[in-house]
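A protein chain is absent from this complex, but the other protein chains hold their places.
Read from first to last, the chains carry the letters A, B and C; within each, the first residue is number 1.
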């Protein structure tokens, strides 16, 4: 119950610290016979890899993945898929000055209280470096979903007060990864990039939102009561480092509407049922209804800033420190593929869960 | 994996339909020796009971709870606590005209596709009547939390465009249940009530938000990676009927801030560590830091309206129908105690989970 | 994690004490659309009901089951199936003299140490009365298995030193329930009955074994490593009150054989693969191979005897006591259907689990 496993039938378990030997994980429950495209997985990893532009962390990690089990002649065998990714660009000494500092809004204080011990080289287990394993799991989930024609696409929809105010249907999501911020509107993307560079130069950081859409989910995924599809999606997203909020469909804005405005009227055309509007965000009663599933995730500004800050040390004495190491001024660009990965894991899990809903 | 159980160590499993014989559940994993105050539980149930004012459903349910096991001489024994609540005011004929209609934004369509069969008397399993069992589980969780001085308080913070724009610290939360909408500001509460009555008269419904605070949570609850405390809280809230969004701490607004503004600086006073601000919402790195935990949940307008709506029937033909039966024009007033219950269940579960974090 | 739930996809959770208001449970994960034959379930319950002959407990329980949810028009709906069975013949005063006694080989001492509190009317949660709920769950599992032509049959194969030394294939298992001991060999059954009556008259008790066969299990059920089919069967059986041992296939005797004798050679006939011998007991590598699954379960003599015994009380002082109440001189006759129920639950669970083994 230590919470390092996600999913019930399609399960990802992860291990590894920011500055340890390696990170890795086990994907258990992936059906046998799925062809694994290794270049696709590498490509997914590239989307969150640090060091690719000035607006992300300068850490140089190749993120080369080694699969250790579960595959045979390029296909899954039904056995657990073990994998590791070695840490290569580890500069633990960047953290020597922090061994005793409890950095504000980090996990230093909470971990030391919870465990009585803390891995002080980098963020240890609390580092977002852990998410590299989620991208691996998500990539395999995406390959499974592909067999069912389901696709997942996310993009940066806000950075600070720069907001992409278009509906996802007005955007060409295939251009999302064409720029450094991973926003499918080139003009807004440039403004976002400018904003990130501006705060980076100040030694500061900035937050934002990511929007995610899952297309072609069949009707029936999700369990009615506690494991509603959107509840599991919400948990998945909120478990990503720096996440502060989640909404799907009409979300917080929908609270101001009346039922007569908000209800999604059904239409039937050639035996295919769909809805005219989609305030439901593709989920009704916790179960997918065949329409697009869309949601938005809020991310706070990264806590590690390069400015001087007051804090305390383990003894409770006041200290002044400033961040070193290689950090992201904005988590959003690299988080886009992580959001996609978490969505893919949730949908893949519920796809398998739904195999036993009826006789 | 059918999703009718919540929690890992402190577990609530529920069963029952809107118009079935009875609802009920099992609370498993509650430590032995906890004194159970039955009048407290009844009082909690009263907070969500229908039929108490004009702005909620007129169904008359006594919601009398029968405990069948797990208690001995007023205390928990460590055995599972089984309980039932009989349905007494069942008017299934109110639903006869709906047997074939797929009501917009309800679970009719998704259930029939998922299961191939649907309980057509009322909402069946998808009805919010299920939440009565959550209140029972939450009440027992609250009694456990009380032993640790932890308390949970929620309130209606928005109805439609009527927004309570005060910080929870400016409010007297002990007055929350003094009015029908369960909002601790009497003046705003009256506006909300007027709003609800207005939409009710139109045969329409309205959405809103509930804010929830958990006080005195010890440092260390929550698991770092997938089961972050706020991720489990988010899932808990999103699993409530009609929930559309969740945020904690600075939430969606915090995305516009810079790290230097958003970081919660630590101060140490007489060996007690606290933070000056609390944008973190009491959770850092997924683990509680001893500050107040606060979050907000968005609820859509109830789907059942008394106006005529177009829809389709199971055969895919267009029909016009209007709601009958006894429904809430606004889910908020009755959902306040449900939000509290879900928060209590999450905290109780993590309280137990944290018992094994260190040697 | 309090252990009152069995199964992963087809799940049975139970509650209730020997002398409480009612016992009951929730069956969660049963696929929708399964026709539930209530008279079949009653008939199953009748097979373990006390008071039916002189060789079992004289407690008079009707064991009338009330289904509270999850069924609609005689079929499962996919919603959790809640049920209760009221205790009607409760004589708590039979236990007044035992409130402070720690009865030898009972759970009195272990429960009081574990929980600090104990339900002292009868065995409380440790009573075999709990198994009535297993029979309900098992009956529904059997109905599911029937759709796949899978059947489960168990019988008493030993009582004390009276041993039924025939292979199950030499017996007509349809006659098992024709006599009070539930042994399909009438002559041996009579000897067993005599044995039980003999010990009962002495105020004593006796142990024995039950053999169980599952027919027509498709190839492929069971998970290779920790959740091997026979491992889950073993756990299921060992969780029954008074169970002391479990073996399947060649079992303990097989340890004396050589590999060349023990290997089950394959033969293929009209594309149907089978084995000449079946020392494997229908399971190879933890996965069913299509042959009969058979196993044997050992049960100790019931701990409650009507003779005087020395023991101690809660204060650690020596006491002499003798059993009162209505107890079984031999657990075997009533345990046959419980063994069947547990086998059915395991197979039903793995049947569902296997739905996602391959693409």
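Here, contacts are C-beta pairs under 8 Å (C-beta built on N, C-alpha and C of every residue); 3 or more make two chains touch, one makes a residue touch a chain.
Everything numeric here is computed off the predicted structure, so don't read it as measured data.
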Residue in contact with the excluded chain [from A:48, A:103 or A:125]: A:125
Touching residue (missing chain; options A:80, A:138, A:184 or A:224): A:80
Selected from C:39, C:73 or C:161 as touching the chain missing from the view: C:161
Selected residue (touches chain absent from view) among C:33, C:51 or C:245: C:245
Among A:14, A:131, A:250 or A:278, residue touching the chain not depicted: A:14
Footprint left on subunit A by the chain that the document does not show: 1-2, 4-5, 8-9, 11, 13-17, 20-26, 28-29, 32-33, 66-70, 72, 75-82, 84, 111, 114-120, 124-125
Missing-chain contacts mapped onto subunit B: 1, 9, 29, 31-34, 78-79, 144, 147, 224, 352, 355-359
For subunit C, the residues touching the chain missing from this view: 1-6, 8-9, 14, 102, 104-107, 109-111, 113-117, 125-126, 130, 158, 160-161, 199, 202, 204-209, 219-220, 222-228, 230-232, 234-236, 238-239, 243-252, 254-268, 271, 273, 275, 279-281, 284-289, 298-305, 307, 309-312, 316-318, 353-354, 357-358
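Here is the rule we use: only the chains that are shown with their structure count from here on.
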Cα-centroid distance, subunit A relative to subunit C, in whole angstrom: 46
Between subunit B and subunit A, distance of the C-alpha-averaged centres to the nearest whole Å: 26
Geometric centre distance via CA averages, subunit C-subunit B, whole Å: 39
Multi-partner residues of subunit B (at least 2 other chains): 1-2, 4-5, 8-9, 14, 111, 114-117, 125
